[in-house]
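Just one protein chain is left out here, and the rest sit where they should.
Letters are used for the chains, namely A and B, taken in the order the chains are written, and counting of residues starts over at 1 for each.
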Amino acid sequence: MEALAIYQRLAEQFGDRILETVSKKPDPFCVVDPAAIVEVAQYLHDDPELAMDCLSNQSGVDYKDRIEVVYHLFSYSHRHGAVLKVKLPRENPAVRTVESVWKSANWMEREIFDLLGVTFDGHSDLRRILLPEDWVGYPLRKDFVEPLEYHGISTVRESPILRLDPKAK
Amino acid sequence: MRTLVQTLLASGFFGRNTPYDLVAAIAVFVLSAAVFLGVAFPFAGIVSWVERRVWARIQSRVGPNRVGPNGFLQWLADGVKHVCKEDIVPTDADPVLFKMAPYLVVLAFVLPWAVMPFSSALILADLNVGILYMTAVTAITVVGVLMAGWASNDKWSLIGGIRSAAQIVSYEIPAGLSIFPVVLMTGTLSMQGIIRAQGWAPQHWFLFANPFTFVAANILFISALAEGNRTPFDLPEAESELVAGFATEYSGMRYLFFFMAEWGNLFIIGAIIATLFLGGWQFPRVSNNPVVMNVLELITFNVKVLFLVFVSMWVRGTLPRVRIDQLMTLCWKYFVPIAFANMIGTAIWVAIWPEGNPVAGYIMFAAGIVVAIVFIRRVVFYAKRSQMELYYYPTI
Partner (left out) sequence: MNTLRTEEMTLNMGPQHPSTHGVLRFIVRADGEVMREAVPDVGYLHRSIEKIAEKVGYHGFMPYTDRVDYVCAMFTNQGWGMACEKLAGIEVPRRGEYCRVIAAEFNRIASHLLSVGTMAMDIGAMTPFTHAIREREMINDLIEELCGARLTFNYMRIGGVGFDLPPGWREKALAYLDHFDPILEEYNALISYNKIYIERLANVGVIAADDAVNYNLVGPNLRACGVKWDIRKDIPYSVYPDFEFEVPIGSGQWGTLGDAMDRYMVRIREMAESSKILRQALKQLPPGSVLAKVPRNFKPPAGECQIRVESARGDMGWYVVSDGTAFPWRVHVRTGSFAAMGITQKLSRGLMIADLVTLIASLDVIAPEIDR
């Protein structure tokens, strides 16, 4: 089934909870109400004609005015895919977890939480995954400023060229 | 030596009224220690070099070839390096046990040399319980390893130590039971007595004496590999699982001791099998000169032992490691019952043919040759199929 047909079907099923369908090339997507994401996901997973059995990719994007969580879904049985998005406010972004639908969401949501600071309500194990537990800030946000040091380890480094060539200073 | 000691006593070298026995005992200790240091330790070192070269060849590498001709002195360089290294004792370790453990392991490696039958005359002590003594003292290793594992205060070391204990204690049983058939046939536990009961020709070896001894020899070899922590039973020091097992926290000389004992144990494993099943030093009587005969016997014994050492290196280069449950299954479900059956089988065999069955030796030997030919043909077949360029020279 074509992606646009899937979004059409979703719009029929969920009405105004599907906020928007963007048919822009190369990858069309549809924007879902954050409150309805689990129902939509469950429907996509369970409906035999859609059967999206794989959450292929889940990532977050910071657009400076909002944060989007992007779900790339895929169906092994029907060989079609769909892209869902939820738009979240930049302050305390939170959305419900889809871990109950796809287990692979567990780690990918932890990564989004770690790097973009999106809280996933109902997540079983929401901890930082790639960064240390005591890291401050969310690096993939556009306004992230790298701290100058971490536990006494400097994160800035004098350029080796400067060190070799005193005139360059 | 007797005269030397007497002369020294008479000259008052040890002070007055020193009993002769005490001085003689001390002299024997010192001399034996010199023999151990001069023979056993260099042997372990050289085996390490041989193993690395053989292993490298199996793995299509070169191996150590820089220190000395063909890297022969690599073991000395490594030894010196390890001795010069800092001897680190972890803060949380039990220092006394931690320091003592390697000595126990080395002790277990040194003691068996006392009954090592190099030739008809070259044996330090032909104990009448020789083989029993051999199995008893080699088992001291487990105490050292367990001590090392516990005293390191490291969980990986502990698992390694416990694995080693379980493994050595378990495999002691099939190993002991496999020695039994030979003892049944000879009626003696003395190393020299067992060798004298065999002939120089393969059909007179206990390996081919009857089907039961053949199986016993194989079980003993595999069990001995397990007791020596050799691949495929190197679980206590499995570096992909336990970092370095019981030796994880050791450094410098103490670390070296563990591995010296491991390589030295190879010789002991080979010596036990060669004595029990391969006719030991037996050589056809080509001369009446005892010196010539002893030299020939020494060479024969060493060739047999070194062949077995080579086989164990070969096995190490070929096989993966078994899991702990598989290790235990192999021992308790297969080896122990089979070894028991062997024992009973041998007893029946001895009851029927108290002097041994001469035909059986020839038949078994012929069967052994057939198996060897099939094996070599298979090797040649695989070598041809892989279309690899083969390199025949012994050194690179």
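The rule is short, and it goes like this: a contact is a pair of C-beta atoms (placed from the backbone, for glycine too) under 8 Å apart; a residue touches a chain by one contact, two chains touch by 3 or more.
Nothing here was measured: the structure is a model prediction, and the numbers come from that model.
Enquirer: Could you tell which one of B:D78, B:E172 or B:D234 touches the chain left off the display?
Expert: Spelled out, the listed residue whose C-beta touches the missing chain is B:D234.
Enquirer: Just to verify: which one of A:P26, A:P48 or A:G152 makes contact with the chain not shown?
Expert: A:P26
Enquirer: Contacts of chain B with the missing chain: which residues?
Expert: 55, 58-61, 155-156, 159, 162-163, 231-232, 234-235, 238-241, 243, 317-326, 382, 385-388
Enquirer: Residue-wise, where is chain A in contact with the chain that is not depicted?
Expert: 24-27, 29, 53-57, 59, 61-62, 70, 72, 76, 79, 83, 102-104, 106-108, 111, 115, 128-132, 139-140
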